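Then we have subunit A:
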Amino acid sequence: MSIQVQQVSKQFGTFAALHDVTLDVPDGQLVALLGPSGSGKTTLLRVIAGLETPDAGRVLLGGQDITHAGPGERGIGFVFQHYALFKHLSVFENVAFGLKVKRGGQRPAPAIIRDKVMRLLELVQLDWAAARYPAQLSGGQRQRVALARALAVEPQVLLLDEPFGALDASVRQELRDWLRRLHDEIHLTSIFVTHDQAEALEIADRIVVFNAGQIEQEGTPEEVYDQPATLFAYRFLGKANVLAQADGQVTLARPHDLHLHLTSVAGGIPGQITRIHVVGPEARVDVARSDGLGSLEVHVPKTQLGGVQVGQTVFLSAERQVVLPDKAGT
Partner candidate 1 sequence: MRRIFTSALLLGGAATAATITLLNVSYDPTRELYQDINAAFAKQWQAKTGDTLKINASHGGSGAQARSVIDGLEADIVTLALAYDIDAIADKGLLPENWQKRLPYNSSPYTSTIVFLVRQGNPKGIKDWGDLIKPGVQVITPNPKTSGGARWNFLAAWGWAQKKYGGEAGAKDYVTKLFKNVPVLDSGARGSTTTFVERGIGDVLLAWENEALLATRELGVGKFQIIVPSVSILAEPPVTVVDKNAAKHGTAKVAQAYLQYLYTAEAQEIIAKNFYRPRSQDVATKYAAQFPKVNLFSIAQFGGWRAAQKKFFADGGVFDQVYSGR
Partner candidate 2 sequence: MTSRLSSGRPARRHILPGLNLTLGYTLLYLSVIVLIPLAALVLKAAGLGLDGFWAAINTPRVWSALRVSFLTALAASLVNLPIGLVIAWTLTRYRVPGRRLVDALIDLPFALPTAVAGITLTTLLSPNGWLGAPLLEAGLRVAYTPLGIIVALIFIGLPFVVRSLQPVLEDLGYEPEEAALSLGATPSQTFARVILPALYPALLSGFTLALARTIGEYGSVVFISGNLPFKTEIAPLLIVGKLEQYDYAGAAAVAVAMLVISVTLLLAANSAQARLGRRGQA
């Protein structure tokens, strides 16, 4: 089901968490809200969930205005950053919670609840842990229980607040892949909040970049990475090398878009290698510019490194570069 956010604003005291935000999420997409801490992405997610009331604007779900509906009436599933599992309930009971609190006629029969919960636990590969309590599970397992719990009420949309934020790096990677696969399986419209650009780039269909309570850019991962609309978006999505800065314009290039030359080339930037650092198949080379305008980072495949050494003078050219308006403060 599609989600429309129309001109939503939200103020906390003197702090504007959201300022006139408008966003369309088409049915069946997995969308990432990406931005630094305090940029408003979590607030937007909570407004969609009904956990915060916007000061202005509307929220539509499948074309229906739900701005003033309670969080339980919206048909959303919400996954909390710190899971918010009910400690006193077993894994099974946690997942069954949303079904058991349904009012009289709508509450499924116990046998149906049982089947459904067990199916969901199988889906998140935790059917073996039904009788356990949250305290007996690892972080990743808990997050999967939280997900199963949110899915149990058959939500129209799934909202995840920094779902992997509290997990170890390896578990995180595993869960990312798993979430993407899950989404491909069930095609539930989903929005997740993250401050990790790699995470957003890896699994989202679309990325919405947030900054200071406003949407900075919106697009596919390729679009936002390769054609950032603003300097902020460019910088937030990856390492940015400033090639030139003049007349309110700044020219930037990503490290792997730079080429390393041993001899002078046209328009090449001369510099001296200060450090060579090999990370797996890739070599990261730091070059101090001879014109004294700072240093640049170049990524080249290790096999193409040749015999360059620290201290050697090299020339850099950009295969692809972006020119953006130079806004101060980014």
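Just so we're on the same page, a contact is a pair of C-beta atoms (placed from the backbone, for glycine too) under 8 Å apart; a residue touches a chain by one contact, two chains touch by 3 or more; residues count from 1.
Behind the choice of candidates: all candidates are chains of the complex that A comes from, given by their letters.
Computed from a predicted model, the values in this text were never measured in an experiment.
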item: Touching chain, any copy counted, for subunit A within the complex - options 1 or 2; value: 2
item: Touching residues on subunit A, where the partner in the complex is candidate 2; value: 12-13, 15, 17, 37-43, 46, 50-53, 55, 70-71, 81, 161-162, 165, 193
